[in-house]
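Okay, here's the structure, questions in a sec.
Heads up, one of the protein chains got dropped from this complex, but the rest are sitting where they should.
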Amino acid sequence: MELSTERRDDWARRYRLMSLMRRFEEACLEGVASTEIHGELHTAIGQEAVAAALAEHLRDDDALTSTHRHHLHAIAKGVPIIPLLAEIFEKETGLCGGYGGHMHVFSPEQRFSTTGIVGASLPVALGHAYAARLQRRDAVAVAVIGDGSVNTGGFAEAMNMAGVLRLGLVVVIENNEWAISVPFSASSATPTLAERAPAFGAVGERADGLDVDEVSGALERAFAHARSGAGPAVVEAMCYRFRGHYEGDLDLYRDSAEKARRIADKDPLRIAERALSASGLLTAQELGALDAAAAADIAAALAEVRAASQPPARTAHDHVFASGLVPNASVREETPA
Amino acid sequence: MELSTERRDDWARRYRLMSLMRRFEEACLEGVASTEIHGELHTAIGQEAVAAALAEHLRDDDALTSTHRHHLHAIAKGVPIIPLLAEIFEKETGLCGGYGGHMHVFSPEQRFSTTGIVGASLPVALGHAYAARLQRRDAVAVAVIGDGSVNTGGFAEAMNMAGVLRLGLVVVIENNEWAISVPFSASSATPTLAERAPAFGAVGERADGLDVDEVSGALERAFAHARSGAGPAVVEAMCYRFRGHYEGDLDLYRDSAEKARRIADKDPLRIAERALSASGLLTAQELGALDAAAAADIAAALAEVRAASQPPARTAHDHVFASGLVPNASVREETPA
Amino acid sequence: MTATVTRNINVSQATAEGLRLEMEADASVLVIGEDVAAQGGVFGSTRGLLKAFGPERVLDTPISEMAFTGMAAGLAMEGYRPVVEIMFVDFIGVCLEQVYNAVAKIPYMSGGRVRMPVVIKTAGGSIGAAAQHSQTLWGLFAHLPGLRVVAPSNPYDSKGMIAAAVRSDDPVVFIEHKGLLLERAAGFSFGGAVPKERYDVPLDRAAVVRPGRDLTVATLSGSVRHAVDAAAAASAYGVDAEVIDLRSVVPIDWQTVCGSVARTRRLLVVDEDYLGFGLSGELITGVLERIGLGGLDGIARHGNPDVPVPAALSLERAVVPGAGSILAAILRATGERR
Partner (left out) sequence: MTATVTRNINVSQATAEGLRLEMEADASVLVIGEDVAAQGGVFGSTRGLLKAFGPERVLDTPISEMAFTGMAAGLAMEGYRPVVEIMFVDFIGVCLEQVYNAVAKIPYMSGGRVRMPVVIKTAGGSIGAAAQHSQTLWGLFAHLPGLRVVAPSNPYDSKGMIAAAVRSDDPVVFIEHKGLLLERAAGFSFGGAVPKERYDVPLDRAAVVRPGRDLTVATLSGSVRHAVDAAAAASAYGVDAEVIDLRSVVPIDWQTVCGSVARTRRLLVVDEDYLGFGLSGELITGVLERIGLGGLDGIARHGNPDVPVPAALSLERAVVPGAGSILAAILRATGERR
């Protein structure tokens, strides 16, 4: 990573964001350990550079749709951290009041949404992109997906539609080499995913997703392409899933020595840190201060989230229909109290 | 079309087959006109060269899955004509006893099946190709689809799986330029469909689907590739839908002058006939005799089919389950007699 | 119903007119699907919209239902009211994901923060098109929470219910009947008069199409006219059947149904959909839950006996309710009275 010295403040912001993202995921791990969070939590530890780079290109009026592994994308899109964390902890104060939970996060203000169904987020992004077209805005819709998602029919259908309509769609593939236990090589007919882009009238490039500067450069080109009205763009960011697919995954299908080595050698935070110290752009002390500030933010958020309550049972029937319709209102006594 | 004189007999067979295919579709049109056939019949008039070329490469142990526009593929695969026509006429003597009807034809003996759902046939072909792999046979599975089907998720998923597993799958895309009323150009992100093949680890080429010799050559390469264990191959055969999407389609969305011109100038049968006469390979008289023989075959088939009965109403409940299970046997009196 | 002269339009034209008026009134309404623009829908119920509103608001799509149904969810998040056409309801298996996991659940999963005013417009019904092009499947959608499910039976309701569906803040599955779409208004003994003006028909109110004393026949969509015919024929046997057009499957208008059954004490559900695990069981159970086992003298159901719709008409007639088979069911259900 070669660093340009003019960008000292940018780098400080960038590093702080990556650090915050790591701390955010660690706060989630704490919630799992304490069983405050249940279910199958997916963290993106090791993938911070992609999300931090994304944050640099996303505008407020852009949309972002994400997957089961979305926390960092939400942060990149500007979803406020406390309600986000509170939703993951399924609290009344959560972004969606605890109804959605960690896989289903919706923030209309930021045009941000997720889904727990692999491949299902891209079609939704298409809607955002089409809205921008209808309104003659140069906003883009970003869909962040995993390498495994590229093999879903939804991916191909949405890409082709974006291609034929020349919609402003940016697809960021976080290729962390695994889809649960299935390695990338066993699921993809092509050696890279970026090379599939032309089949959908899109441009595509692969970037080192551990190198925040490189992936930011690739994203810059992709956003520019999509904003220009030239159609969809794909960035395949190569990275590595540091933890099991979900918390609780025994992760026995990966070689543990290789995993340990890669986590030690290829941590995007450490890569950035080393490059920043080596270049003298930020001192170890300055970096430490940024880390500490991020940690403090997250600690405060966690404390606030922990203090909140779960939503009350009596509200479980609300919101099924926006109109307030309750189809079987008159026999509701049959339902548990 | 340049013709080699050694292949006189092959050409006679080929021409006769194309002629038979045309007559077969015309017999169906007769059934529609007389209301013996109801529902939305899809004919492939104008697309005979593709199916006739296919017949030259298909082995008995190959499988073929097709779509709503499948009559000619069934003939190419060796499905016997009378039961095929009888199924289209929904007769008791039909291939499937009249249960399936014109869009749902199954002939396990020929490893032939169809579906009325666009994009749904390719995944089934994958199963045939995988069976060949399991049995170490060099048989291939052929999926014939339309240009519109390429935009379905099922296409992409099946292609990628065939690519990553290097299965013997041959995909023949009959690009007749239309998917009902939507022109190819409005539905495809790429100028050709063949160029999408590399995105799935497949080879692909486009061929003139009106020229039986050219499309046969392309298919020869595709079959050889797929049989060799190198993975899937795509042939995009360019052709033109002579009739409405289905019988009854008013077809007002196409320019009628252009349609008339193309039907007059670009009929694959006439193209073959002209080339054969011009080269002297077959005389006009010989060609006429082949046409007459084909017509006689179909006339006989049609007469036999017409004489058959519809299946008896009391059998409507049979075959829901192979085991004979009738889930609500004891309250069956509720159903209409 | 307004007293209007019967116009010479068919059901698909009534629907198209309803859509057109909503699109005129509200620029956020879009129509998206295969063959909806240039062709005006394979059954004609979006005809004229392309000309009126242009190719961006009336979008012909590739055959990519998963993509464009999800697109509707994204558009709803952007404040649009997309009407998505799934040409035949039988095709829903390629995109049910977006319908039931996204459109239907996002209002709830978002804790009420996101609305999904999406109409899934589709066509069902058995008209000789075999197992993959004949289903109605309202029972399938109705089982999945978060979706309103409606199916009109006549021209007046088709126009008014599509309008109400478009205006609804809830997602609505709107199932047209292929056997009705090309029928002229004049051929209907009920709902044949279609005003030119904009109006809507509430999505949650059943209609008593034919009053009667001896038996309540609850049905909807293409079966209503057959039930009316059957009821007329039944009177020759001394049976006076009331026919209710449910209009909506979710929600059921329990008040109208229970009110009728409380009088007639007999309920026959006629359902072109598969009988098992669907509307008929729900309706019978729901009525019993509301009026008690003692409130009825008889229950019965008649519909597709859980058989894929066969191709041959001789077979199709044996599994799809028609006026004749409904009459037989009415007479069976009132047997002890004859």
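A, B and C label the chains in the order they appear, each numbered from 1.
The working rule: a residue touches a chain if its C-beta (ideal position, glycine included) is under 8 Å from a C-beta of that chain, and two chains touch if they have at least 3 such contacts.
Just so you know, these numbers come straight off a predicted model, no measurement behind them.
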Let's see if you follow the contact definition: name the visible chains touching the chain that is missing. A, B, C
Option touching the unshown chain, where B:51, B:85, B:117 or B:197 are the choices: B:117
May I ask which residue of A:7, A:270 or A:317 touches the chain that does not appear here? A:317
Which residue of C:20, C:105, C:159 or C:177 touches the chain not shown here: C:105
In the full complex, subunit A touches the hidden chain through residues 38-40, 87, 90-92, 98-104, 115-120, 148-149, 151-154, 179-182, 186-188, 252-253, 310-317, 320, 327-328, 332-337
Subunit B residues touching the omitted chain (full complex): 63, 65, 94-101, 104, 106-108, 111, 113, 115-117, 120, 122-131, 133-134, 141, 153-154, 157-158, 160-161, 164, 318-323, 325, 327-328, 330-331, 334
Touching residues of subunit C against the unshown chain: what are they? 66, 90-101, 104-105, 108-109, 130-132, 139-140, 142-146, 249-250, 274, 276-286, 288-289, 293, 296-299, 301, 306-308, 310-311
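Methods note: only the chains that are shown with their structure count from here on.
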Farthest from subunit C by Cα centre, which chain is it? Let me know. A
Which integer distance in Å separates the CA centroid of subunit A from that of subunit C? 40
Just the number, please: Cα centre separation of subunit B and subunit C in whole Å. 35
Compute the distance, rounded to whole Å, between the mean C-alpha positions of subunit A and subunit B. 45
Specify, in ascending order, the residues of subunit B that touch 2 or more different other chains. 151-154, 186-188
For subunit C, give me the residues that contact two or more of the other chains. 61-62, 64, 66-67, 94
